[in-house]
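Here the complex is missing one protein chain, while the rest keep their positions.
Each chain carries a letter (A, B and C) given by its place in the written order, and its residues are counted from 1.
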Amino acid sequence: MRFSARGNVIKIHEYQAKELMSRYGIQIPEGDTASDPEQTALLISHLGPPTIVKAQIHAGGRGIGGGIKFANSPEEGRGIAEGLIGSHLITNQTGAQGAIVHKLLVEKTVAIKREMYLACVIDRSSQGPLLIVSPTGGMDIEKIAATQPEKILRVPIDLGAGFQPYQSRNICRFLNLDPKFIRAIFDLMTSVCGLFIENDCSLVEINPLVLDERDCLIALDAKIDFDDDALFRHMRLSNFRDASQQEELERQATEAGVAYVKLDGTVGCLVNGAGLAMATMDLAHGVGAEPANFLDVGGSATIEKIAAAVKIMLSDTNVTIILVNIFGGILRCDILAEGIVKAFRDIGSTLPLVVRMSGTNVEAGTRILFESKLDVSFASTLRELEGILSAKYA
Amino acid sequence: MRFSARGNVIKIHEYQAKELMSRYGIQIPEGDTASDPEQTALLISHLGPPTIVKAQIHAGGRGIGGGIKFANSPEEGRGIAEGLIGSHLITNQTGAQGAIVHKLLVEKTVAIKREMYLACVIDRSSQGPLLIVSPTGGMDIEKIAATQPEKILRVPIDLGAGFQPYQSRNICRFLNLDPKFIRAIFDLMTSVCGLFIENDCSLVEINPLVLDERDCLIALDAKIDFDDDALFRHMRLSNFRDASQQEELERQATEAGVAYVKLDGTVGCLVNGAGLAMATMDLAHGVGAEPANFLDVGGSATIEKIAAAVKIMLSDTNVTIILVNIFGGILRCDILAEGIVKAFRDIGSTLPLVVRMSGTNVEAGTRILFESKLDVSFASTLRELEGILSAKYA
Amino acid sequence: MSIFVNNKTRLLVQGITGREGGFHAEQCLTYGTNVVAGVTPGKGGHIVAGKIPVFESVHQAVNETGANVSLIFVPAPFAQDAMLEAVDAGIELIICIAEGVPILDSAKTLNFISKQGARLLGPNCPGIISPAERCKVGIMPGYIHLPGTVGVVSRSGTLSYEAVSQLTALDIGQSTCVGIGGDPLIGTDFVDVLKLFNQDPETELIVLIGEIGGNMEQDAARYIKEYVTKPVAAFIAGATAPTGKRMGHAGAIITGSDGTAAEKKSALETAGVVIIPSPGEIGITVKNMID
Partner (left out) sequence: MSIFVNNKTRLLVQGITGREGGFHAEQCLTYGTNVVAGVTPGKGGHIVAGKIPVFESVHQAVNETGANVSLIFVPAPFAQDAMLEAVDAGIELIICIAEGVPILDSAKTLNFISKQGARLLGPNCPGIISPAERCKVGIMPGYIHLPGTVGVVSRSGTLSYEAVSQLTALDIGQSTCVGIGGDPLIGTDFVDVLKLFNQDPETELIVLIGEIGGNMEQDAARYIKEYVTKPVAAFIAGATAPTGKRMGHAGAIITGSDGTAAEKKSALETAGVVIIPSPGEIGITVKNMID
């Protein structure tokens, strides 16, 4: 899962990714979505078995988790749908609570000759989009990168000139595809690059990309992530939003516009700056105090935003203490302090706070907290903070 | 006029340029084309006078040449059309023979608040498209450049990033337009850049670009030239071709695929390489022998192409002598010689030739010409060539 | 001496009439920076902080004031436009504070910049400060800095303030502190800064503050091993971050094996870098290296 300090996260389902790919001329298996067992059975009889039924959740690992099943008849499909729809599917990426299944993607199976891997991401060294291809499909690309790096080809795309024919020839050769596929590969890569750039994606992944028995290149599975920061120019992507797939506190954080990741510990961490937030978590962990969350309130936070962030932390019932570590730059300590006080008062919380503030308007902030009558321990350095926390968790 | 050694020249009429601009969202005056007086009158009554009637020919200077007239009634329009359609309009760019008028563009007049200039060309120093704007519209931009260079703003476009908002602000300020036009200027410039790049143009010119009384930016006149070398990827532009607007010999040259420009002298010049061709013309002029043409047969010429080029020269009745100056690189002298001989034999011409050949396969070429029994004087250097020509024209 | 900025810096602030822009322009001015101009379209002719003239465009500002460095405070969706405007107007060093710039905007901007020969710091960075030159070009709190000989370079803003505070508290001054920014695509990276620190006669020790995600620290390790002759201490944040989750910074997501804190620390250690074990021990580690 990915989070943004701007609170504008859109994740999309496989069927939506495939729909978008199809609009760019990328071939996808014949199929459609179903929301209940009856529709599923109807769809299968319409498509003609054998079919594959895929649970639509915002997490990977569905195959092993039981979310992808073959259906050789409408009846079998109905049974699968009855088991899946409404259930919480648990995979290695969902966490213990699982993710609720509302929709199934039902597709006609494809007669596969070969499975390959294709993705497009942003590359730091070439400062633009990068295509990643591998003749080994269906596997986790990170696993391939770790064990068979020679099986991965990286093809940088120049934003001015676009994907080039020579790159298509190189990819074909690398994938050990017959030269007759050079044109098809060119068209596919041009489509993937167009989709990536025009929609401000952060990831377009086709895994596996398969060659079927009719020699067509088909996106058998599809994953698209977007650059949260560019969503302002793709407002129609909001239609893709599926609130049911997001952890409740993280959903609230998204709305409040703060970067929040829920973790399993008891120390609520309120920090500004991602680096300092991570360092603060490292510090807590170092003295045996496990963080309950990552939370970066960002630079230009308002009182309301801080208050919302604190309330989200406080509604995590595991939290027994709030650790505040702020180094004011753009964020001013007085605004931070007011936000904290507002949240504690609104909720009526009495949890203890350990606060270390520094930087812009630190005196005003300290005064506000001091006068608030909340249970605050002040630290003036990180080592003092470490000491206080260490004492509490000793 | 522009010529290409590849023989694929497309020039388009004002009404076609406006049609293309309109497809890119650029506003043009309300109007349509008419091919006869009746249609013209009907169009005027449909649009509602006052209207403007513009002869559609492939040359500028129409205003002074009498090709642009106001029509305050359908009857007046009919009269104008009767005078223009089928006539040869002579302007300062057509030459003495004029250009035939087949079509008129009839437009509703625009209530003009301001006239400005806008063009897009390729710029050598920024290595990409360049917008040229001026607050002085309706004039020849070269005249403005010569007399009021401070009235011209040059705005380079980055091919990767495209036209930028700050450039729109700068243009608005330069044109002394109210900031409320920043958005309209941004949209217009983005359209012009898109049109230029997507159609491989070599020139997009809107002169004048006018601001009308409703504060709309309108392309009152429009000119678009294409990059001949990129026509292979814009085959539909062939529909724009209007053979009636091209000088006959130049049209034949276009078909034969040689670069040919008809001039007024008597010395037919057959040269390979544009630089050497111009130098040869300079040399002839220097000894009082005026060139009848510029002709560059290009690099990889075949016997047929050479023969076609020679025939074009020979069909210019002013020509009394053929001057051949070839320095064989990619072009081989033997192929050249065979082409010349073929053309002279096919036509049965007896005109004298002065030939200077050098470079690849020069011996074989010389032998072919020598054995052909044509009236050939051979020169081995440019100074010898100069001497022979000088003697003939003394 | 210092790197990137000094007392010849003539600073322009883009977005100067905004809340953040105005606040920080004044802070820079107060610190001693030569803030010569501001730009906000539509606000040309205004005066900020009693003396900084505001212009309609960067071209005008550069023509009238000779500005050579620009600090950008415009909102992220307009950052590309502001950066390109600065490059186009001939600004040599552009520092983009904005957080949340679309990554393709950064890519296009970097492509344009590399063609034009300018330098970008950021986006999503706190800026640069050279205490001895009294030159602060960024949003860091100036008062925590002390002139000295330690060069600090960091991907994280607040964590670099933390580092500087600890150094200053121990009376260890800084030559220049550079925040390179937390985005996955940035204009100036660790290697660029290490190169300059290594050449800077005033810098005697380098503190590098990295974090999980990407492989910039590994690149830095390779560079240090081969070229850097000065002692380097490094802290890497995110040792306890879970895999596959994005920790705020767009650049801070661990993918596969090449983004973990452990791997980065090990690469740096191999290059002879002193690893700082805890974020509270940055200052003391450097002190021990000096003593």
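Here is the rule we go by: a residue touches a chain if its C-beta (ideal position, glycine included) is under 8 Å from a C-beta of that chain, and two chains touch if they have at least 3 such contacts.
Given the structure is predicted, the values throughout are model-derived calculations rather than measurements.
Visitor: Given that one chain is not shown, what are the shown chains it touches?
Guide: A, B, C
Visitor: Of the listed residues B:Met139, B:Ala279 or B:Leu351, which contacts the missing chain in the full complex?
Guide: B:Ala279
Visitor: Of the residues listed, B:Asp229, B:Glu248, B:Asp346 or B:Glu371, which one is in contact with the missing chain?
Guide: Final answer for the missing-chain contact: B:Asp229.
Visitor: Please pick, from B:Leu159, B:Ala184, B:Leu249 or B:Ile347, the residue that touches the omitted chain in the full complex.
Guide: Among B:Leu159, B:Ala184, B:Leu249 or B:Ile347, only B:Leu159 touches the chain that is not shown.
Visitor: Pick out the residues on chain A that sit against the missing chain.
Guide: 158, 160-161, 164-166, 169-170, 173, 179
Visitor: Would you write out the residues of chain C that touch the absent chain, in ascending order?
Guide: Residues in contact with the chain left out: 111, 114-115.
Visitor: Residues on chain B that touch the omitted chain in the whole complex?
Guide: 1-6, 93, 122, 124, 127-129, 141-143, 145-146, 159-160, 197, 200, 202, 227-230, 232-233, 259, 261, 263, 271-283, 285-286, 291, 294, 296, 298-300, 326-330, 358-360, 381-383, 385-386
One rule holds in what follows: only the chains that are shown with their structure count from here on.
Visitor: Report the topology of the inter-chain touch graph, choosing from line, ring, star, complete and other.
Guide: Contact map by chain: complete.
Visitor: In terms of CA centroid distance, which chain is the most far removed from chain C?
Guide: B
Visitor: State the pair of chains with the top count of C-beta pairs in contact.
Guide: A-C
Visitor: So how far apart, in whole Å, are chain A and chain B when each is placed at the average of its C-alpha atoms?
Guide: Averaging C-alpha atoms per chain gives centres 56 Å apart.
Visitor: Rounded to the nearest whole Å, what is the centre-to-centre distance of chain A and chain C, using the mean of the C-alpha atoms as each centre?
Guide: From the centre of chain A to the centre of chain C is 28 Å.
Visitor: When you check chain C against every other chain, which residues touch at least two of them?
Guide: Residues 108, 111.
Visitor: Scan chain A for residues touching two or more other chains and write them down.
Guide: In chain A, the residues touching two or more other chains are 159-160.
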